[in-house]
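The complex appears here without one of its protein chains, the remainder shown in place.
Per-chain numbering from 1; labels A, B and C assigned in written order.
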Amino acid sequence: MSEPAKRITDIGPPPYEKFLHPLIKKNYGKWLYHERPAPGVLCHISETGDKLYTVRAATPRLLSIQTIRMFADLADKYSGGYLRFTSRNNVEFLLDNPDNIEPLKKELLAAGFLVGGTNNSISNIVHTQGWIHCHSAATDASGIVKAVMDALHDHFTESKLPAKLRIALACCLNMCGAVHCSDIAILGVHRKPPKIKRDVLSKVCEIPTLISSCPTGAIRPATFEGKPSVEVIEEQCMYCANCYTVCPAMTLNDPDNDGLSIWVGGKVSNARSAPRFSKLAVPFLPNNPPRWPEVVDAVVNIVDVYARNARKFERMGEWIDRIGWPRFFELTGIEFTRYHIDDFKHAGTTFARSAHLKF
Amino acid sequence: MSEPAKRITDIGPPPYEKFLHPLIKKNYGKWLYHERPAPGVLCHISETGDKLYTVRAATPRLLSIQTIRMFADLADKYSGGYLRFTSRNNVEFLLDNPDNIEPLKKELLAAGFLVGGTNNSISNIVHTQGWIHCHSAATDASGIVKAVMDALHDHFTESKLPAKLRIALACCLNMCGAVHCSDIAILGVHRKPPKIKRDVLSKVCEIPTLISSCPTGAIRPATFEGKPSVEVIEEQCMYCANCYTVCPAMTLNDPDNDGLSIWVGGKVSNARSAPRFSKLAVPFLPNNPPRWPEVVDAVVNIVDVYARNARKFERMGEWIDRIGWPRFFELTGIEFTRYHIDDFKHAGTTFARSAHLKF
Amino acid sequence: MGDDTKSNTKLLDELEKGPWPSFVTEMKKAAETNPMAKDLLGQLELSYEERIGHWKHGGIVGVMGYGGGVIGRYSDVPEKFPNVAHFHTLRINHPSGWFYTSEALRKLCDIWERHGSGLTNMHGSTGDIIFLGTKTNELEPVFQELTQAGFDLGGSGSVLRTPSCCVGQARCEWACYDTMATCDSLTRAYQDEIHRPAFPYKFKIKCSGCANDCVAAIARADLSVIGTWKDDIQQDDAAVSEYAAAGLDIQKDVCDHCPTKCMQWDGKKLAINNRECVRCMHCINVMPKALKPGKEKGATLLIGAKAPIMQGALLSSVLIPFVPAAELLDTIKELVSRIWDFWSEYGNNRERVGELIQRIGMPAFLDAIGLDPVPEMVTAPRDNPYIFFQTKEDGQETK
Partner (left out) sequence: MGDDTKSNTKLLDELEKGPWPSFVTEMKKAAETNPMAKDLLGQLELSYEERIGHWKHGGIVGVMGYGGGVIGRYSDVPEKFPNVAHFHTLRINHPSGWFYTSEALRKLCDIWERHGSGLTNMHGSTGDIIFLGTKTNELEPVFQELTQAGFDLGGSGSVLRTPSCCVGQARCEWACYDTMATCDSLTRAYQDEIHRPAFPYKFKIKCSGCANDCVAAIARADLSVIGTWKDDIQQDDAAVSEYAAAGLDIQKDVCDHCPTKCMQWDGKKLAINNRECVRCMHCINVMPKALKPGKEKGATLLIGAKAPIMQGALLSSVLIPFVPAAELLDTIKELVSRIWDFWSEYGNNRERVGELIQRIGMPAFLDAIGLDPVPEMVTAPRDNPYIFFQTKEDGQETK
C-alpha cells in the first residue's frame, strides 16, 4: 500500500527534553534529596543548590479538553508552562518559585482539584474504562473510583496513614492497570458462565482458539444446527471471560450477577518487603450504581482498621503479615468463606503447612 | 477361608504400659523440665521430685539379634530392664540411678556404640533399605550412612553445632523416611529413562495403571510384536521410577548413571520458623562404594560451612534464609546449575520475584 | 436524546457531588459543545440504570500502515445514541515521564476538539495519552494532525506496547540510571515493533529508577528494568544525626524495618553492613538527606510480569541481577532481540513471555536465550527431585 507523500509515520513520541522545565534540565541527575513541605507539595534540592517545587493535584483521569486547557493556563501562570502527570494520573506543576505554591493550590482547589497524594497518603486510584468504553466491563470504573475517593479524600489531602496506601480498580479479570499488586484492589467479577450466542458463533469465532482460551478447559466442541459450535461445562467455569475476549458470541455481562470483589495486601515497591499479590478479602458485592455504597463501606472499613492498627511504615500487606490473616478477618469483621481458600493451580502452596497458630 | 482355632489375629501391639519403667509410670505426665548433663545424657525432673536419666547411643538401625540381646543385657544391668528406641533409631536406656550412667556409657562405647545425639548435635541418619532389601534402590543406604557418620561422628558425641542438624537418606525418589524435610538429605537418583522389558511387559503389568503412573505423562501406549505395550518419550522422562513401582518391566537401575543428590535446608519442627522442604544443593554425585568419598566430602563441607557461619539456634535453612542462596553457593563452593532452577509444577513460585539482591 | 443533559443523567448527577474531582463533570464540560460526549453521557446513564455496559465486542479499526494504536468500539444502542455509534479510542505515545508544556497540551486539545469527543484519559494505564472516542472516518485525520504536531500512536494488540518510565533523574535523587532516556531510546528504536503486530501477544517494557518501582514495572511489564547499585550506600553521618535530633526513631523506624537487619544504630552512629543489604530502599526513603544509593549504579532486568489471564498473574523475576548503567541500553536491546526471536518462534498464540517460561521451564528458556543460570534468579533451588538430567553426546554432564 503506498502512502501519501507527506504522511508522517513512526516518529515516536515528542522528545521529552523539550518538555522539561529549565531548572530540571539544569539539575537533571543532580538531585540530592527532597523534602515534603506539605501534603501535595514536594521540594527537591539539587547539588547546585537549586530547589524545585512540585504541587500535585488529583484528577479524575478522564479529563475534558476544557480542563486540560485550564491546567495549561495554571502552568503558564505559575510554573513557566511546565507540568506533568504521574504514574497514578495526578497532575504535577513544577515550580521554581515557592511563592507560587499557595496561589496555585488555591486556584486548583477552587476549580475542584484536591491537592495532596504525596507521602503516606492514599493517592489517586489507578483504574480502567468500565462502562465508559470497554466491552468486557463487569462494572463501571470511574463511578466507583469517585464514590470511594469521596469517602477517603481526607487521606489524599492529608498524609496521616502508617504508610502509602495504593488502591486500584479493574472492571474485569483482564485486570488492566495491574490491580493485582495493590494495597486494596477493587475488581469487577462475573458469576455466571457465558451465555452462548449459538446462532452467530460459528460465523464470528475461530473455534479452536475459543476452546484453547479457557483456563479450566470448560469449553468443549459441540454442534449447533449442524454447524460446529461449543458448549460450556458449567461446573468447570469460573467466569473469567477469557472466552469472550476471543469470541463475541460468549457473553457474560449480567446486571444481577456481575459485581465486585475486594482484594488486599498487595504491593509493588521493594521497600522493606518484596512485591506481592493482593489477596481476596471480600468475594462479592453487588453492582449498585450510582454510588456503590457496599463497596465504599467495605473499602473504608478496611482503611480504617488498617489505619488504627498498623505500625508506622507498615504497608497493608506487611501489617497483615505481622498480625496474620485470621486476625485480619477478625478485626475487619469480614467473613471468611470457602471462596477465600485457593483452589487454582498453586493452591497447595497457600495452605497453612505449619503448626504456627494464634488463638 | 477358615482359620485354625488357636490362631490369634488383630491383637495390635503389646500395650505400651507394660514396657514402662516404674519411675515413668509414676511420673507419667508429671515431668517439669529437663537438663542435659552431658552429650547423650538427659535428665528429666518430675513435679514429684523424681529424676529420670536417659542415656542415648547410636545404632546402625540394622541390628542383629546378637546386638539386641546385648542391649537387653545392658538394660538388665543398668536400667531395670527398660529401654526404648527413638524416632531416629537410637537406643535409649532409662535409668533411675545416676551412678549407672558412666558404667553404662563405658560398656556401650566398648561395644562400639557411640553415646550422644542429644541437643545440638547430628543425630542418627534416618535412612532406608538400599541394596540390602529394596528393588527400587538407586544406591545403597546403610553404607553411605556409615561412611558419612564416620566422618561426622564427633558431631554426634559432642553438641557443638549452632542447632540440631538432621541428616536423612533415601535410596530412591519414593523417599521412604521422608527425607524431604531434612537439614541435609541424601537422595538416590536415576538419570536414564526406563529400559522397557518389552517381552514380559504385557504379561506382568496393567497398562492403563502404568500409563497413569507417570507424573509427566511420558508413557504412551504402543504395541510390541502385536501385543499392547508402551513407549517412553525420553525427553519427558525425569527418571522418577514411579512406572517401575507399578510395573516390573520398566527397569531403571543402572550402575553408571545412578547416583546421589544432596538437598539442604529442610526442617520439620515448628521451632522458630515453619517446617519446610529441603532444596537442591548438589544435583549428582556418582555411586562410589564402599565409602562414597564424593558424598562424604560434600556433606562434610556443607556441615563445616554451616557450623562456621550460622548463628546460635539457626537451623541450616534458617541460616540460608538469612544469608540468601547465592551466598550459600558461594560459601560452599557448590556450583549453581540449570538443574537448581525448578521446572516442575510450582516452579514459578520459586522465581526471585523482587529486586532484593545482594552483591 | 434530549437537549438538556442534566435532566437525563439523574444517576450520574449523584457523582457530581462530593469533594473528589468528578469525571461526570468532565463529561458534562465536554458535552456542552460536543455531541459525542453528550451521547456518551447518555449511554453511560443507561448503563447505570441497567447495571450493564452498552458496548459491542470491539472490532478492528486503525490507521493506514499501522496495526494498532486504535481500540475499535461500537455502541449496542446506536439508535438511542447515534453519536457514539462508532466510538474508537486512540492511544498516543506519551513523552517519557509524562512531561508536557502548556503549549503541547493545547495542541493536543485542539486536535481532539476538531476530531473527537473532547474527552481524554491522562493517561491510560499503560501510559498512553488516550483520546477517548471518535468516529471511524476521523481516525486518519487525527493521526495526521498528531504526527504534524510531533505525536505518534502508541501500541495495541500483539505488539511492543508503549514503554513507560518513572520521572527518574528529571526530579528524583534516587534514579540509578536515566529512566527517561532509556525509555525514550527504546521507544524510538522499536517503532516498527510498536506499530506492526509481529509477536504472539503483547510485550511491555517499564523502567523504574530504583527499587521503589514508581511505574510498577515488576507487576506489569514483561521486561521490568529496575535501578539498583552495586557498591555501598552513600552515607552522610551528620545528616543522620540531624534526623535523629529532629525526632526520627532510627532504631524503630529505620533499622527494625530493614529486611535483612543489616543496620546497627547505637544512638550516635549508624553502621550499615552493606554486604547484607538487599537494596530495598527503605532506609534511604526514610532519610533521603542522609543516605543515597551507591555510586556504582545500574539496573536489574526482570522478566515476565502480567495480569491473571490465563494461568494466574505473574510478577517479573530476576533475569540479570546487575547491568551497569553505561551498558544498560545495549544489554536490553541484545536481550530483547534474543527473547523476541525465541518467543516469536515458540510462543503460542496469546502467550505472554512469562507464560512461555512457565510452560517450558526457566532452564530451557535460559538455554534458548543463551543466559547462564545464577542463584539470584530464584528464591530457593528446587525442592522436588524431578530433574531432567541432560547428557551431552560425549557423555559429559550439562551444567
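Throughout what follows, a residue touches a chain if its C-beta (ideal position, glycine included) is under 8 Å from a C-beta of that chain, and two chains touch if they have at least 3 such contacts.
Everything numeric in this text was worked out from a predicted model, so none of it was measured.
K.L.:
Since one chain is left out of the picture, which of the remaining chains does it touch in the full complex?
P.N.:
Contacts of the omitted chain with visible chains: A, B, C.
K.L.:
Among A:His180, A:Arg272, A:Arg291 or A:Arg315, which one touches the chain that has been omitted from the display?
P.N.:
Of these options, the touching residue for the absent chain is A:His180.
K.L.:
So which bits of chain A touch the chain we can't see?
P.N.:
173, 175, 180, 187, 189, 191, 215-216, 235, 238-240, 261, 263, 265-266, 277-281, 283-284, 322-323, 325-326, 328-329, 335-345, 347-348, 350-359
K.L.:
Can you list where chain C touches the absent chain?
P.N.:
308, 312-313, 383-386
K.L.:
Going by the touch rule given at the top, which residues of chain B touch the chain that is not shown?
P.N.:
Output for chain B: 1, 3, 7-16, 18-20, 24, 28-29, 31-34, 44, 52, 54, 58-69, 71-73, 75-76, 81-87, 89, 91, 94, 112-114, 126-128, 130-137, 140, 142-143, 145-147, 149-150, 153, 156, 173-178, 180-181, 209, 213, 215, 240, 242, 244-246, 248, 253-256, 258, 268-273, 275-277, 287, 289-291, 312-313, 344-346.
We adopt the following convention: only the chains that are shown with their structure count from here on.
K.L.:
Using only Cα atoms to place each chain's centre, name the chain farthest from chain C.
P.N.:
Farthest chain from chain C, going by C-alpha centroids: B.
K.L.:
Which whole number of Å gives the spacing of the CA centres of chain A and chain B?
P.N.:
A distance of 49 Å separates the two centres.
K.L.:
Would you pick out the residues of chain B that each touch at least 2 other chains?
P.N.:
Within chain B, the residues that touch at least two other chains are 345, 348, 353-356.
K.L.:
Going by the contact rule already set, what residues in chain C reach two or more other chains?
P.N.:
Within chain C, residues 211, 213, 218, 226, 259, 278-280, 315 contact more than one other chain.
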